[in-house]
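Take a look at the following structure, please.
Removed: one protein chain of the complex. Kept in place: all other protein chains.
For reference, chains read A, B and C in written order, and residue numbers begin at 1 within each chain.
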Amino acid sequence: MRLGVFGGLGRLGTKIVDLAKNYNNIDEIYVMDLKQKEQSIKIFKDFILKCDGIIDVSGAQGTKCLLDTFLDYGSQCDPKLLKKFLVIGSTGHTLGVQEMVSNIIGFCSVLYAPNASLSLWNFLRSIVLLAQTLGPDWDVHVHDHHHKFKKDAPSGTALYFIQHLESACPWLKQKIQWSSIRGGIGVILNSVIFSGNCEVIQCTHQVMDTYVFAKGLLDMALWIQNCEAGYYDVQQYLLSLKVNFA
Amino acid sequence: MRLGVFGGLGRLGTKIVDLAKNYNNIDEIYVMDLKQKEQSIKIFKDFILKCDGIIDVSGAQGTKCLLDTFLDYGSQCDPKLLKKFLVIGSTGHTLGVQEMVSNIIGFCSVLYAPNASLSLWNFLRSIVLLAQTLGPDWDVHVHDHHHKFKKDAPSGTALYFIQHLESACPWLKQKIQWSSIRGGIGVILNSVIFSGNCEVIQCTHQVMDTYVFAKGLLDMALWIQNCEAGYYDVQQYLLSLKVNFA
Amino acid sequence: MRLGVFGGLGRLGTKIVDLAKNYNNIDEIYVMDLKQKEQSIKIFKDFILKCDGIIDVSGAQGTKCLLDTFLDYGSQCDPKLLKKFLVIGSTGHTLGVQEMVSNIIGFCSVLYAPNASLSLWNFLRSIVLLAQTLGPDWDVHVHDHHHKFKKDAPSGTALYFIQHLESACPWLKQKIQWSSIRGGIGVILNSVIFSGNCEVIQCTHQVMDTYVFAKGLLDMALWIQNCEAGYYDVQQYLLSLKVNFA
Partner (left out) sequence: MRLGVFGGLGRLGTKIVDLAKNYNNIDEIYVMDLKQKEQSIKIFKDFILKCDGIIDVSGAQGTKCLLDTFLDYGSQCDPKLLKKFLVIGSTGHTLGVQEMVSNIIGFCSVLYAPNASLSLWNFLRSIVLLAQTLGPDWDVHVHDHHHKFKKDAPSGTALYFIQHLESACPWLKQKIQWSSIRGGIGVILNSVIFSGNCEVIQCTHQVMDTYVFAKGLLDMALWIQNCEAGYYDVQQYLLSLKVNFA
């Protein structure tokens, strides 16, 4: 596979590129980053052309640029020639991602992964079950702690949690509180707190090294590459795996 | 219903008696406690005779006494006359409870509730799902924090967690670590910590007031009263409830 | 001592009244509550007149009423006759408490106790030392979790923490973030999170039973009764105790 890493000069991007070298089925790695001065629309298109698909970790701003170029490119070419894949790891988008990519899913398989830790999705699945069995008497709060430079709050993951909990538990609609800590460097934490009558349940998922995300995104790229064009949810990815060991 | 509370002078016993007064379907409440000096086997048997069933919160030592008297009584009477119920809320037994009660389940419906918080069982259910989906690469640790006078460690609840996790996830057999804090007064906390590669998940259930247990035990008594003679697990009780609100 | 409990029909007020019965030096207890229909300004004044001093747990609204009546009363009487004391345990005031009570400290000793747990103040003292030794490279976040009916956020205690940390560590001025959970019943928790470079420190103080506050406020009342008229800070109370056992 020829893999493009967009945002490849950032902290996470660098780790993806480093780790990708250990993947046998990744033959070529191309890096692009908005920080590069020499970039132009032409170079951007070349980047897309050269790669079978792209992992995007460029941030909300970058994703927009990438999608524009993707669309521009897709509209000019014979769709049959360029079935691409795209794993979007950036968060903080003002629009829904599914909506944002609606114009490119004709010729592109897109996976939106607001969080690339597999265990986090297993965590969410258990949290949803817990919310469903606790029922309407319990208040739910979603909390996240990320580094001081992170601009969006709550985190993309926390938002995803809220949406999922609301859709699985109708009584939680518009009722889930959230809070965020933005401080230091190195804390990557998402928490759900259930408050009942004289009882409280706190569940916390923490990642200590972004290596976890780099590996997760690469594994997702290998999977989405073989999917038909269309929009994919991380839940669909999860279902494709052996998700229950018991 | 005529309800007996064995261990009814202790902290939890007192709360059960207080709360029972608010239950319409509990007509009479009898209290017995090993601390009472005047007790004798005769009085003990009268206690059992007077009640439709008993909630036991007397501690491991007390449960043994109670079961002996129950058995003694059962062996002398016409079983048809005395279908009783028993909710065992004590923990710290050296033998398995199911084994301990095997001689009385001919004429008695017995529910063993090492923890009477309903939400704790929902919590365990989610924890088991999480352990199953995380799989063998994750280490599991069960932790509990209880008051400084509690003698058994780990707590009955923590032990139950370990057994359940081991039976649901064969790879965890003999692999689950545990730790306990015994300190202060008022902390009632059970925690499960999953440790992976650069990731950690911590889930904690805390009860702030033993009112939760008093209410739970009374609700369980109302249910087990109508069950046929036999041994019942708290999971069976849970299944009888509307356990999933979604 | 003749003690008045204003807000004495609320949850905390009831506990204070119950516990006060065990204090040998509290001879008479008077209860007043805004929920009482029959109250009038005359009754309110009688309440103040009858008591040597008052513990206020009526909430921000109530405190204002109480201070108005206090002032009204003080302005009409011979100040020498009525040296009173007042322990303000309510929080959520829109003005600073010291400012609010400025008109009554001529004839009243006032202690503002946004939190009546002694250990919480020892906790704060350690937190301040930690903030001072960690220095400007660490970000500080104050978090609190209280019941779903609590109206003010952050809690009075959290606000006090922020003010104290800012005044002890000039580099934190306007830099301390905060978050609050309002959910369930029974969680009373204040937390300070320090985020550094690949390091994080989390310190949490939790109260499991408002008995702690009832006892704290009664002990404070016994102390402030013997203080000269004026405004007192909980730090001053702390200094009067044997604060360091080592």
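The definition used in the following text is that a contact is a pair of C-beta atoms (placed from the backbone, for glycine too) under 8 Å apart; a residue touches a chain by one contact, two chains touch by 3 or more.
Quick caveat: nothing in here was measured; it's all calculated off a predicted structure.
Undergrad: Which is it among B:Ala20, B:Ala131 or B:Val187 that touches the chain not included here?
TA: Of all options in B:Ala20, B:Ala131 or B:Val187, contact with the hidden chain holds for B:Val187.
Undergrad: If the hidden chain were put back, which of B:Lys15, B:Lys84, B:Arg125 or B:His145 would touch it?
TA: Considering the complete complex, B:His145 is the one touching the chain left out.
Undergrad: Pick out which of B:Asp56, B:Asp152 or B:Glu199 touches the chain that's been left out of the picture.
TA: Counting the whole complex, the residue in contact with the absent chain is B:Glu199.
Undergrad: Would you indicate which residue among A:Met1, A:Leu172 or A:Val187 is in contact with the undisplayed chain?
TA: Checking each option in A:Met1, A:Leu172 or A:Val187, the one touching the absent chain turns out to be A:Val187.
Undergrad: For chain A, which residues reach the chain that was dropped from this view?
TA: Considering the whole complex, chain A reaches the absent chain at 186-187, 208-209.
Undergrad: Touching the hidden chain in the full complex, which residues of chain B are there? Just list them.
TA: 138-141, 143, 145, 148, 177, 179-187, 193-200
Undergrad: Go through chain C and note every residue touching the omitted chain.
TA: 117, 119, 122-123, 125-127, 129-136, 138, 168-171, 194, 196-209, 211-212, 243-246
The criterion applied here is as follows: only the chains that are shown with their structure count from here on.
Undergrad: Go ahead and note the Å separation of the Cα centroids belonging to chain B and chain C.
TA: From the centre of chain B to the centre of chain C is 39 Å.
Undergrad: Hunt down the residues of chain C that sit against at least two other chains at once, touch-wise.
TA: Each of 186-187 in chain C touches at least two other chains.
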